[in-house]
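In this view, the complex is presented without one of its protein chains, the others remaining in place.
Labels run A, B and C following the written order; every chain starts at residue 1.
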Amino acid sequence: MNESGRVEAFSDGVYAIAITLLVLEIKVPETEHGESLWHALGAQWPSYAAYVVTFLVIGITWVNHHTIFGYVERVDRVLLFLNLLLLMTVAVMPWPAAMMAEYLRDGDSGRTAAVVYSGVMVLMAAAYTALWWHLTRTGHLFDDRVDTAAARRMRTRFALGSIGYPVTVGLAFVSAPLTLAVHGLLALYYAFNQLPVPEKQPA
Amino acid sequence: MNESGRVEAFSDGVYAIAITLLVLEIKVPETEHGESLWHALGAQWPSYAAYVVTFLVIGITWVNHHTIFGYVERVDRVLLFLNLLLLMTVAVMPWPAAMMAEYLRDGDSGRTAAVVYSGVMVLMAAAYTALWWHLTRTGHLFDDRVDTAAARRMRTRFALGSIGYPVTVGLAFVSAPLTLAVHGLLALYYAFNQLPVPEKQPA
Amino acid sequence: MNESGRVEAFSDGVYAIAITLLVLEIKVPETEHGESLWHALGAQWPSYAAYVVTFLVIGITWVNHHTIFGYVERVDRVLLFLNLLLLMTVAVMPWPAAMMAEYLRDGDSGRTAAVVYSGVMVLMAAAYTALWWHLTRTGHLFDDRVDTAAARRMRTRFALGSIGYPVTVGLAFVSAPLTLAVHGLLALYYAFNQLPVPEKQPA
Partner (left out) sequence: MNESGRVEAFSDGVYAIAITLLVLEIKVPETEHGESLWHALGAQWPSYAAYVVTFLVIGITWVNHHTIFGYVERVDRVLLFLNLLLLMTVAVMPWPAAMMAEYLRDGDSGRTAAVVYSGVMVLMAAAYTALWWHLTRTGHLFDDRVDTAAARRMRTRFALGSIGYPVTVGLAFVSAPLTLAVHGLLALYYAFNQLPVPEKQPA
């Protein structure tokens, strides 16, 4: 396995664990005073919504992480460090997801939870963008297929590609359920519309 | 590693974590008023049953996931997405398992828990079937060994193969322990009777 | 990756997760009525003992699992199933470990916890022995280096090699701390004294 393969394997592990730990925020409901379990299950719908949306978000960002690292052949200390910062924002996601599940229907607290949720996504997108800038700035970490000059020119479009996340921070001050729904839609959008890594054209 | 290998490695991670998180639903029993620990341990037999059955279910579906991906050489965005939906149903299983453990002996609530448990299995089988249909519809994602036409003809038998799961939803309205037992038997059945992926015959 | 490599990767995941989940049984102590944190930390020494011993046990059995699978080239459905049973006993270990931590100093309950702890080890050794018998009985699953006849003759010695575990069940009725200590010593013994898989001798 080359150097990049080892970083990918470690990153895959963190993504896979973070995505699977999401289930811990879905509680086994307690029924009280003759309440039916169906009713108690229905009452915790924010948990299911937070699970589905955050699962999609982590899953899609894993796909994009892998697409990029498929073009990385060498790693340097800065790349390792930036990747670690990115993983730090991925691994923390079960926490804002659990907070959304807890406070989604709760006016002020719901909006606060949504701001934090969107804020974590912004941090994740920022770490991701920093990683891309480092790759395009150094150039020599890519493998031979990549058109480094074209990749460098794509920096701004790449950064704009994650503009959706800062917008959700604003949205969070309006409505928590709406914010969560938009994150789900963003994940679906990124699932099928990712900027391709530009490859060299045959002369 | 080819593209499919990377998806497999990530999926393996999710399966391995979900199956290992099942242990968190088996509690360290608390003994009160001079109750013996043996008695308290015996009283939580539904936890052991839910652990064993769900461990087998996840383990067997992992085997089948792996068998299929052993024939996949290329991945497209739709396959990645369908696989993510499948993993979403696998990663959530510690939750219905914990609910079965909690309510198995509890009449109405037990049946409700069993319906949810069976419902998750139906979702899992549906995601699995969708993934198979996409593979057989596109054809070019398989490697050269696969007889795509034969694989396509097997679609209905493949879907019928998971007919056991919807049946357990009906059963769940009758008895929760019976439902759990049938899921255990289904897992054993699938362990030794899986539809083979049809390979090309030498002319 | 060959078939056996995929089973190994999945098994490695389960071992790695089970061993890391052990940390969840070490609690952050709560200090009450001006109790010093040092004192509260000292009072939960059974947690540290259970962590260290169970970590060694899982770690050493992982080494032995890997040694054997290093000689396996083909897998059949029975092997997959027996391996799944083995993993089921490995993945459950955080639970008896947590029970030992909770009840180690607690007379009757401590001995009960120790019986369960030792019982899980017996189940693990039994699954492991079943796996070895299947490998030696079929023979063709091994790779070419293995002297299958010699491996078959080693069955009894192999089974005797795990005789230590049933003995600890008896010991558990005497003393829980002693039982835990013996499990630690057994793990150390197996770490440096494993039966080698017999290889063919050059003629």
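Here is the rule we go by: contacts are C-beta pairs under 8 Å (C-beta built on N, C-alpha and C of every residue); 3 or more make two chains touch, one makes a residue touch a chain.
Bear in mind that the values here come from a model prediction, so they are computed numbers and not experimental data.
Novice: Considering the full assembly, with which of the depicted chains is the omitted chain in contact?
Specialist: Result: the unshown chain touches A, C.
Novice: In the complete assembly, which of C:Leu37, C:Ala149 or C:Leu185 touches the absent chain?
Specialist: With C:Leu37, C:Ala149 or C:Leu185 as choices, the missing chain is touched by C:Leu37.
Novice: Which is it among A:Ala43, A:Met88, A:Ala149 or A:Val174 that touches the chain not included here?
Specialist: The missing chain is touched by A:Met88.
Novice: Just name the one of A:Ile26, A:Ala49, A:Val63 or A:Met99 that touches the chain not displayed here.
Specialist: From the options A:Ile26, A:Ala49, A:Val63 or A:Met99, the contact with the absent chain belongs to A:Met99.
Novice: For a quick check of understanding: of A:Ile17, A:Ala49, A:Met124 or A:Leu171, which residue touches the chain that isn't displayed?
Specialist: Going through A:Ile17, A:Ala49, A:Met124 or A:Leu171 one by one, A:Ile17 is the residue touching the chain not shown.
Novice: Name every residue on chain A in touch with the hidden partner chain.
Specialist: 1, 6, 9-10, 13-14, 17-18, 21, 24, 77, 80-81, 84, 87-88, 91-95, 98-99, 102-103, 108-109, 112-113, 116
Novice: Could you pull out which residues of chain C are in touch with the chain that's been left out?
Specialist: Per the touch rule, chain C residues meeting the hidden chain are 5, 8-9, 12-13, 15-17, 19-24, 26, 28, 31, 36-38, 41, 51-52, 55-56, 59-60, 62-63, 66, 70, 191-192.
Note that only the chains that are shown with their structure count from here on.
Novice: Sort the chain contact graph into one of these: line, ring, star, complete or other.
Specialist: Its topology is that of a line.
Novice: Enter the angle, 0 to 180° in steps of 5, of the rotation superposing CA atoms of chain B on those of chain C.
Specialist: 90
Novice: Based on mean C-alpha positions, which chain is nearest the centroid of every protein C-alpha shown?
Specialist: Per-chain C-alpha centroids compared to the overall one single out B.
Novice: Could you put a whole-Å number on the gap between the CA centroids of chain A and chain C?
Specialist: Taking the average C-alpha coordinate of chain A and of chain C, the gap between them is 37 Å.
Novice: Can you list the chain B residues in contact with two or more other chains?
Specialist: 9, 13, 17, 21, 24
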